[in-house]
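These notes are about the structure you will find just below.
All protein chains but one are shown at their positions in the complex.
By written order: A, B and C. Residues from 1 in each chain.
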Amino acid sequence: MAEIDRDKLRDIYVRTMKVNRTDEKFRSLLMGGKVAVQYYCVRGQELVSAAMMAALNDDDYVVCTYRGQGEQTAKGIPPEKWWAECLGRATGTCKGKGGTMHITHPEKGIMVTTGVVGSGLPIANGLAMASQNNGDGKITVVSFGDGAANIGGFHEAMNMAQLYKLPVVFLCQNNRYGEHTAYADHTDSVGIAERAEGYGMKGVRVDGNDVHAMYGAALDAVERARAGEGPTLIEAMCYRMMGHFFGADFSYMPPEHIAEMNREDPLPKLRQVMLDHQFTEEELDKMVADINAEIDTAVESALAAPLPDPRELKLDVFEEEMA
Amino acid sequence: MAEIDRDKLRDIYVRTMKVNRTDEKFRSLLMGGKVAVQYYCVRGQELVSAAMMAALNDDDYVVCTYRGQGEQTAKGIPPEKWWAECLGRATGTCKGKGGTMHITHPEKGIMVTTGVVGSGLPIANGLAMASQNNGDGKITVVSFGDGAANIGGFHEAMNMAQLYKLPVVFLCQNNRYGEHTAYADHTDSVGIAERAEGYGMKGVRVDGNDVHAMYGAALDAVERARAGEGPTLIEAMCYRMMGHFFGADFSYMPPEHIAEMNREDPLPKLRQVMLDHQFTEEELDKMVADINAEIDTAVESALAAPLPDPRELKLDVFEEEMA
Amino acid sequence: MGMITMTQALNHAIDEAMAEDAGVFCLGEDVAAKQGGGVFKITSGLTEKYGENRIRATPISETAIIGAAIGAALAGQRPIAEIMLMNFVGVCMDQIVNHAAKLRFMSGGQTSVPMVIRTTTGVGVGFGGQHSDMLEAWFAHVAGLKVVTPSNASDAKGLMRASIDCNDPVIFIENILCYGLKSEDPGPGYRVPLGKAAITREGSDISLITYGRTVLDAVAVAEELAKEGLSVEVVDLRTIAPYDEATVLASVRKTGRAITLHEAVRPYGTGAEIAATIQEKLWDHLKGPVLRIGGTFSPVPFASVLEQAWIPTKPQIVEAIRASVGRT
Partner (left out) sequence: MGMITMTQALNHAIDEAMAEDAGVFCLGEDVAAKQGGGVFKITSGLTEKYGENRIRATPISETAIIGAAIGAALAGQRPIAEIMLMNFVGVCMDQIVNHAAKLRFMSGGQTSVPMVIRTTTGVGVGFGGQHSDMLEAWFAHVAGLKVVTPSNASDAKGLMRASIDCNDPVIFIENILCYGLKSEDPGPGYRVPLGKAAITREGSDISLITYGRTVLDAVAVAEELAKEGLSVEVVDLRTIAPYDEATVLASVRKTGRAITLHEAVRPYGTGAEIAATIQEKLWDHLKGPVLRIGGTFSPVPFASVLEQAWIPTKPQIVEAIRASVGRT
């Protein structure tokens, strides 16, 4: 496992905590009944997204899912634009037309957020194909879940990506559940990483709660893609510490599983790594405080922002305005 | 490799030659311009179908493709009904409404012939699911090509079949081409059999031109399914000795490939095995002569049969007749 | 017998059918007890009664789900497949349209596909562009499929029983916003025949032809306009395709005016077929053109203010009715 220098560690820590604080903030707003929108919690998966995004360049492409807050925040969407979108405001990055399941922000490479399971993989291939065609040197990362690995689009995209050696990284966030269905109830595969071999692709499984393992795997995959060596499937083992979406019951999770996931919580582990690398409690607390302040400001501005004008229904359907 | 007793060898030989003679007959009819319909030649793949069908009971289910003449004939569809269907006659097994790409004959277990690549696999699971639900002891075989292994339905069906341990056999006839596209140009997989592991399924690759290897693999898979041990993926290596469909050019096939496939022709090999098992040239010729006679009669009767009545367009759309 | 919600009505219909016929079974994502009986709880309690073979929780594999239902139906069972939300039919249209709908015909009637595809959708819950579409017109355009949707709990029960009885594939559309609607429990064995519309409210001035959730809006508007002496007849198709042409034509023959109303986008929607048929068959009875109301022709937006502007509204319906009766 390659060592990670202090600057990169700080970078990963900040990205991780931005994702975590955004998640906490969203849950508290929903809890307080201040806002009522569909939100898919990322508690437990913060480090996976943060480490993966930390391995990318600013202009690399990302395709994610309804549970994409981690990639979106860690890739650097301005919080005020992100929050305004989630709260359905005209100042949102998608003018309030996309919402939580369809966050898009090309300036930071967030090209598609899909609400359809598995549909991001084929599109990621296309972004990578464009880079392969025009030689712009960008790579594409697509994030999806363990459940998504059972849908046809996963299979077709994996096979095509390897056939063309596309500069794409397939990041499977295996949080052990697809909605209410546990991993063992949706497949007999030992793991998702094993499937890569069936396409002649490189596949790796890593502990998504271990910063060195996760960042190391991300970096390897990014370097392979950038070098034209083709795609990699990363299966990042993690836990979904909340229900499928905010408010969803998760009584179907066995107590042993809940105990295990609490033991494996990435945040205390990462904090310990930071301390081991001579970051002080004070420094770390300061970073988190700054993040909280930034988020609070963003939420305030979003809540104060105007709602979209109904005329928007005629815009962006086609390039030309609808009659 | 288990030995095959003489009766079973005779059975396989007869089924193989029925498939081969039917193919020859169809090509000569098309060549002579007597009939003009879409027909997908099975020359080179006769033994794969015959050995697989010879391992089944009469009431086991089969799902095949537009290139299904082998399964259809070897499973025992009455020739006159098969020919009448292919020639669009009212006496065809589907009353002339289905045609060469949609041959169906439940009396012999031919439940679906699909013209959509890969779409048979999910349906085969359903037939097997019914048997698993009602305990009728039947198993289902679904035949498809190497190209079909790249479409989403293959993946979803494989994963689901293994998850439920369905009594189904996936027979991939790897004839090295999907239409005009050679295997190496549609995937980087070492082989299709390797993909089974990604689902926790048993996968085997066999020489589809070797009667012992092919029948042995078929029998194993059928026994596993029947015993409730779950599905098997058989990758039967073979060659498509003609164009994609009758009349299609196949100039894209490299001469080395053509030489190789002629060397591997299953018919001379099978004939030699028969001779090695003390079948005489006379016996074998007699079998073929009888088959030719049966086919000629069937074609005559089909050509003489009436065309369907246009009123058929109102029937079988729904159970009740259309207004 | 007390009141039941549409959720209960659907659950009871499936429960009764499973109790009566061992060939009836359900499959879909999260539908079993382990997952809590389905995201919308339609199958809750059934695993306990009928076991995991008959309430199969599946992987996220809609093509495999529909294919499995087709195969089981070909073998004589009566599967009820769930596609969690209607937009996801996009990944399995081939199985539904090229296979389920056509196998009876292509086999010359040797096989049939008695299956129900349950799915839900609806605008107004903030799910955005990929989870809210009403795609019934796609299925109505395909020979071999029946398309059904209930507007109340009682019909939900009766239509579900009739759909399970049907020997052809049925697309059964549930509207998320209607699950909580309550009706008097119609009791065991209750069936509403497929292909029969309901005159939800009699009227003499104009026929408002609709189905699903918008039936509620139609009735509300009819009651409001009744106060000013305008008599609106509300026709609830219940079976969207093939629809009850006789009942629709009889109603319009009586009123001389018609408006079609649905949540689906208006262009190329089911209202177009109904309007085109009415003007063709009742030309001499019509007092004016058939008008159509439908959703705005754009993807469904996320922001609530946009979503509400997208849906056909009661004022829109009132306006169309006035426009229609206004002309002479």
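Note that in this section contacts are C-beta pairs under 8 Å (C-beta built on N, C-alpha and C of every residue); 3 or more make two chains touch, one makes a residue touch a chain.
Because the structure is a prediction, the values reported are computed rather than measured.
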Shown chains that the omitted chain touches within the full complex: A, B, C
Hidden partner chain, touching residue among C:M93, C:L177, C:I199 or C:V318: C:M93
Residue of B:G147, B:P167 or B:P231 in touch with the missing chain, whole complex considered: B:G147
Residue of A:P79, A:G126, A:G191 or A:P266 touching the missing chain in the full complex: A:G126
Which of B:H186, B:K202 or B:R240 contacts the chain that the document leaves out: B:H186
Contact with the hidden chain (one of A:I12, A:C94 or A:L284): A:C94
Hidden partner interface residues of subunit A, rising order: 61, 63, 92-98, 102, 104-106, 111-112, 114, 116, 119, 121-134, 140, 152-153, 156-157, 159-160, 163-164, 315-319
Residues in subunit B touching the chain absent from view: 36-38, 88-89, 94, 96-102, 114-119, 147-148, 150-153, 178-182, 185-187, 249, 251-252, 307-308, 310, 312-314, 317, 322
Residues of subunit C (touch criterion as defined above) contacting the omitted chain: 63, 87-91, 93-98, 101-102, 105-106, 128-130, 135, 137-138, 140-141, 143-144, 241-242, 264-265, 267-273, 275-276, 279-281, 283, 288-292, 297-299, 301-302
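The criterion applied here is as follows: only the chains that are shown with their structure count from here on.
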Reference subunit B; chain at largest CA-centroid distance: A
Subunit A and subunit C, separation of their C-alpha mean positions in angstrom: 36
Separation of mean Cα positions, subunit C and subunit B [Å, integer]: 40
Geometric centre distance via CA averages, subunit B-subunit A, whole Å: 45
Residues within subunit A bordering two or more other chains: 150-153, 185-187
Residues of subunit C touching at least two other chains: 58-59, 61-63, 91
